[in-house]
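A single protein chain has been omitted; all remaining protein chains appear in their positions.
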Amino acid sequence: MSDSTTVEQEDALETQEYTLNLGPQHPSTHGVYRARLRLNGETIVSCESIIGYLHRGMEKLAESRTYAQFAPYTSRFDYLAGALNSWGYALAMEKLGGIEVPERAEYLRVIVGELQRIASHLVMVSSMVIDLNAVTAWMYAFTAREGILDLLEEVTGSRMNLNYIVAGGVTEDLPEGFTARAEKTLDELKSRLDDFDRLVSGNEIFLGRTRGIGVIGRDLALEYGMTGPNIRASGERLDLRKDAPYSVYPRFDFEVPLLSGGDSFDRYYIRLLEIHESVKLVRQALGAAPAGPVRAKVPRVWKPAPGEAYAQCESARGIQGYHLVSDGSVKPYRMHLCSPSFVNIGVLPVISPGLTIQDFVSTLASMDIVLGEIDR
Amino acid sequence: MGTLNDLFLTLASAIRGLLALWGFPPLLAAAVVDIADFVLVAALVTVNIIVIVWLDRRVAAFFQERLGPNRVGPFGLLQSVNDAVKLLGKESIIPVAADRKLYKAAPLMIFTVTVLLYGFLPYGKGMAPVDPDLSLLFFIALSSMTTIAILMAGWGSNSKYSLLGGMRTVAQVISYEIPMAFSMLGVVMLSGSLNLGAITEAQRGVWYIFLQPLAFVIFLISSLAELARSPFDMTEAEQELVAGYHTEYTGMRFALFFMAEYGNLFGVAALGATLFLGGWQGPFLPGYVWFLGKSWLLVLVILWLRWTFPRARLDQMMKFNWKFLIPLSILNILLTGVGIKLYQYFTAVGR
Partner (left out) sequence: MRDAALIAEALGPELGGGVGLEADSSARELSVAGRDLATVLSGLKSLGGFVLLDIDAVDRPEGFDLSYRFLDRGGEGPVAVLTVKVRADRGRPLLPSVMHIWKSADVLEREVWDLMGVVFEGRTGLTRILCRDDFVGHPLRKDFALERPDRFPEAAESEGGRA
């Protein structure tokens, strides 16, 4: 008798899963990303990534622009690390047309590229902490980024979409007295980063929100083709600057940080470490840049021989590759961007089940995606 | 100085005297004075909200190396007035699927509770507008009513985000009332009364923060959770739930929630000042100046905490409450009881 009433009570307590859309308009989806979450209470049962809200048809656009005309578009892919995008495109063009880059230009590319990497990583750590509501820490990191953006503005004239690294070299040389100002800014950056680090990295609440959350094991990361700091936080050492060095990277003394936890905290902390390494690179490049021209001569009307070229570059988010196909005319026959965030995001539906919404926000922030690059 | 201290009491008895002179029956005279009290309290609530909102934004700005509002009025003091006027002018949008009665009643209820709470605070000696013997108990009981209002808002909005926010808040607020009440029990045991005025009087010799430091810390932490302030503000976590239980509110209704939050902030800080910092006790300055000063000091501490820490996760917060804070507060009661008995024994022996 009592057994049957207990069974009835259990049936009466039936719970219901519900669907919640996180995005595309949401304060913490880092762009127009939509996650359709199936939830049981606050726990995610399944997650579906829906992208394409920022699809601008860039690859189709490239077919109706000349190679040089398309170069400014490339910094709009991953708009937080525009210079590194343009670098990849320039490498592809140079491979297609056999263009040689002068030595000084290579050094300048490293300087601007690494400064851009610092700025991009600063955005990542600050937007991650603001997703966890540490508003003051976000402000500290953004103020630090202002210094870097001021440096970039001095060199290129623009804070975000630089249009600086082009096929054949770079567009301008460094202004007078840049080295001294850059050293000063980098010193200030270090002190602000220390403030940020002390405020955030040891904080109990922050650790509770990120340690052991969203763990991506090394094997899972490799299976899903992840690259960049995300996989380096999972213990796999993969960095094009060391594994397939391009430009003048072999001449510099720098480390590639490696962490093994694979959780949100490691993905956050590795970017702080990478900022320090990039600072080292910028300092060395500033000291060692030889004199000389900064741009190789590329004809205004440039018709590369028919063929194709694929070039890669280590962007702030992973390995970014450009595939250019030429049919002998001034416009590319096909331009394709191999985007690291597009692949990185494929792992989210796999690690989401079991996380709460709050954990999901923390994990998504730690993956550091940029929708411009994903959607093109 | 004495006159300044008793300013409001003198005024009140003067009004009563005047009304008696004009032939008002004493009950009516008392009613008029009560209405004047209410008007004063309401004014205090409003002024406090304006000041604290301004303080919040300026303090946050200074922490973040920026300036904050400094254009509207001297030092930006009129910024909150500006915001209130703007919110007043907004269109009243009620979601089609919302439960209209609940939706409209929730902000009214929550703000009413806030104003009621201010009635129990002892602003000075004999200056608590409403002064029953169990005023502390009334205070705690009333402040729990905000839970119902929040649930009404969350459910009535008929939106998943709001419902999630409402449920989170209820869980959080109900859970943290326990350590809050337990931490106050130590103070009650020491003073022997549940009346806020009597508790303040009993701190003539030494403030209770020195006798009950553990209780003070527990009180501070649990009041943060009661107020749903950072680091416990996942109920209105913009980054996750857009705005929690008040996602679907706009205009003046939203303003009421906002004002209730800041009003409660002062209310709880004032309670803390009364229980632990000696309320209106203090030399030279009039009692109410001390009272307000100490309350604002606690408000500043709470704001400081908000702008420094990230947000905790809901289940971690719950674990912290049930497995750590409540046992700690019970320990505090135990220690207080033992301490009182020892004190009585030694003073008896000494005599």
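In order of appearance the chains are A and B, and numbering begins at 1 in each one.
Just so it is clear, a contact is a pair of C-beta atoms (placed from the backbone, for glycine too) under 8 Å apart; a residue touches a chain by one contact, two chains touch by 3 or more.
These numbers come from a predicted model, not from an experiment.
Taking every chain of the complex into account, the chain not shown here touches A. Looking at A:Y18, A:Y79 or A:Y310, the residue that reaches the missing chain in the full complex is A:Y310. Between the chain not shown and the residues A:E153, A:D187 or A:E223, the one that touches is A:E223.
Considering the whole complex, the residue from A:Y140, A:Y164, A:F342 or A:F360 that touches the absent chain is A:F342. Of A:E42, A:D78 or A:D375, it is A:D375 that touches the chain left out of the display.
On the side of chain A, touch with the chain left out of the figure occurs at residues 51-52, 55, 57, 59-60, 222-225, 227, 238, 240, 243-245, 308, 310, 312, 319, 321, 323, 325, 333-334, 336, 338, 342-343, 345-346, 375-376.
Throughout what follows, only the chains that are shown with their structure count from here on.
Each chain gets a centre from the mean of its Cα atoms; for chain A and chain B, those two points are 45 Å apart. Those residues of chain A whose C-beta lies close enough to touch chain B in the complex are 18, 20, 26-28, 42, 129-137, 139-140, 143, 199-200, 203, 205-206, 208-209, 356-359, 361. Of all residues in chain B, only 60, 63-66, 160, 164, 230-231, 233-234, 237-242, 307-316 touch chain A in the complex they form.
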